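Omission of a single protein chain aside, the complex is shown with its protein chains in their original locations.
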Amino acid sequence: MSKIIRFGISLSSDLSKRFDVRLRKKGYSNRSEAIRDLIRQDLVIEEWLEGSDVAGAITLIYDHHKRELLNKITDIQHDFQKIIVSAQHIHLDHRNCLEIIAVKGDSAKVNKLANMLKAINGVKHSTLSMSTTGRSLV
Amino acid sequence: MSKIIRFGISLSSDLSKRFDVRLRKKGYSNRSEAIRDLIRQDLVIEEWLEGSDVAGAITLIYDHHKRELLNKITDIQHDFQKIIVSAQHIHLDHRNCLEIIAVKGDSAKVNKLANMLKAINGVKHSTLSMSTTGRSLV
Amino acid sequence: MSKIIRFGISLSSDLSKRFDVRLRKKGYSNRSEAIRDLIRQDLVIEEWLEGSDVAGAITLIYDHHKRELLNKITDIQHDFQKIIVSAQHIHLDHRNCLEIIAVKGDSAKVNKLANMLKAINGVKHSTLSMSTTGRSLV
Partner (left out) sequence: MSKIIRFGISLSSDLSKRFDVRLRKKGYSNRSEAIRDLIRQDLVIEEWLEGSDVAGAITLIYDHHKRELLNKITDIQHDFQKIIVSAQHIHLDHRNCLEIIAVKGDSAKVNKLANMLKAINGVKHSTLSMSTTGRSLV
């Protein structure tokens, strides 16, 4: 467990006031946590740009009536089983599914998997959530 | 089921060549699907900006050893049960969890939930994947 | 002139160490300025989302050989003269121009101008830099 340190930062009272208003809107109860979140977001961007080990989620929207599509999505997932942790499947309506695939591993491989799934004919939309394994982000 | 239509687009051969190279890199097998994906991405951005019904995923990274944290995360999810479809929980390592919450509903409410979860002290990182319910995005 | 205040923030030594490494890479000499920049960036996003008075820059890339194009770009700029401050024109090569238009005013109007210029047939690329008038961002 990493020990807690404390340091001071200086800013103008104008900037501080506007920041406090923004914090309340976003639901923060104190400045420290809001600033830690800004710092962590900045570090997570770096992890993805520099090819570290990352975690995240890939979302897919598709019509499950197309059988061929399901097979392709499943086949590709098997080729990437080392970085896929689990998957969640939601029935949005009669036709549309939301599949959320939890991923963990090398950022380049995660990107490749996301691109391959997105390119499948019949996948209507796809996103890649770039998160983190959380190490050193306490 | 919506019928398929076909229309022509014109572009310079230089632009077309560069686009073809880009497609192959991204794993597409034909131009139509690649262009449909660009169009759909543009429409999904609009859905989120204009406050329509959307679908998506919220990711959270946190240390499950903090009991208070788990309670807060669960309490907030209960307050938003109408837009939460299901949740997936992944053990990244001894301390860190990745929780992925599937959401569906009004984009303003989804945004509010994402903000509230992110602001919790102890949540190390959070993302919001802006996807779509898929209607009219065939 | 707003007076300077100082407050303490607490974070784990692990997070602090990673942040310090990141700061040096990005060229910062101290934590206060880096944190102020993260705060200001967060506030500028809010200004644009909430329709305040903003400042920014629109870039256009186009082929100046097309006379019709130049007329259209100029006509539209005249219709928005109240929010256009000045323009800068750079000859990238024999054919391609980079035009940078400095804008200041209501964010919705700036967005509309950016969209109209981007939609002109012959404009190859366009960006909108979302900056700020700087008030309360000292």
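The letters A, B and C name the chains in turn, as written, and every chain counts its residues from 1.
Just so it is clear, a contact is a pair of C-beta atoms (placed from the backbone, for glycine too) under 8 Å apart; a residue touches a chain by one contact, two chains touch by 3 or more.
Note that the structure is predicted; figures quoted are calculated from it, not measured.
*Asks:* For the unseen chain, which displayed partners does it touch in the full complex?
*Replies:* Touched by the chain not displayed, across the whole complex: B, C.
*Asks:* At which residues does subunit C meet the chain that is not included here?
*Replies:* 26-30, 33-34, 37, 40-41, 44, 55-57, 59, 61-63, 85-86, 88, 90, 92-93, 95-96, 98, 100, 102, 104, 115-116, 118-119, 121, 124-135, 137-138
*Asks:* Determine and list the subunit B residues touching the chain excluded from the picture.
*Replies:* The missing chain touches subunit B at positions 2-19, 22, 31-32, 35-36, 38-40, 42-43, 46, 136-138.
In this section, only the chains that are shown with their structure count from here on.
*Asks:* Using mean C-alpha positions as chain centres, tell me how far subunit A is from subunit C in Å, no decimals.
*Replies:* Here the centre of subunit C sits 26 Å away from the centre of subunit A.
*Asks:* From the mean C-alpha coordinate of subunit A to that of subunit B, what's the distance rounded to whole Å?
*Replies:* 9
*Asks:* Using the touch definition from the top, which residues of subunit A touch two or more other chains?
*Replies:* 40, 137-138
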